[in-house]
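Take a look at the structure below.
A single protein chain has been removed from this complex, and every other one stays in its place.
For chain A:
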Amino acid sequence: MLLIDCPYCGKRPEVEFHCGGEAHIARPETPAEIADADWGSFLYYRTNPKGVHAERWLHGHGCGRWFNALRDTVSDAFVATYEMGAPRPDVAPENAKA
C-alpha cells in the first residue's frame, strides 16, 4: 500500500484515496463539430506511460478534496502533488524512464 502525501492533510495510507485517472484531459468544447477520431481520443486514449504520470486523486476518507499528483509508474513513488487547475510541475525523478 502506498503512502500518499495529501497537500492538505499530509501523508496518509492509500486506502483513504481514490485515483481519478489521468489529469489534464480537457473535454472538447464543441463535441458535435470535431472529428470522430478526436472524440474517440478524448474518450478512450490515455497516455499510460512507463515513467512519470500526471493523475487526479481524491482524498475521500480525509479532507474530501481533489488534487493532482505526479507518480512514477515504475516504482509507484509519488514525485509531487499539486492543486487542481495548476499546471503540471516540471520535475522528474532520477529513475524515471520516459
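We adopt the following convention: contacts are C-beta pairs under 8 Å (C-beta built on N, C-alpha and C of every residue); 3 or more make two chains touch, one makes a residue touch a chain; residues count from 1.
Rule of thumb we're sticking to: contacts and distances are computed from a predicted model.
Enquirer: Assuming one chain is omitted from the figure, identify its UniProt name from "Nitrite reductase (NAD(P)H) small subunit", "Sarcosine oxidase subunit beta", "Cation:proton antiporter" or "Cytochrome c biogenesis protein ResB".
Expert: "Sarcosine oxidase subunit beta"
Enquirer: Counting contacts across the full complex, list the positions on chain A that touch the omitted chain.
Expert: 1-2, 14-15, 18-19, 22, 36-37, 40-41, 43-50, 53, 55, 71, 73-76
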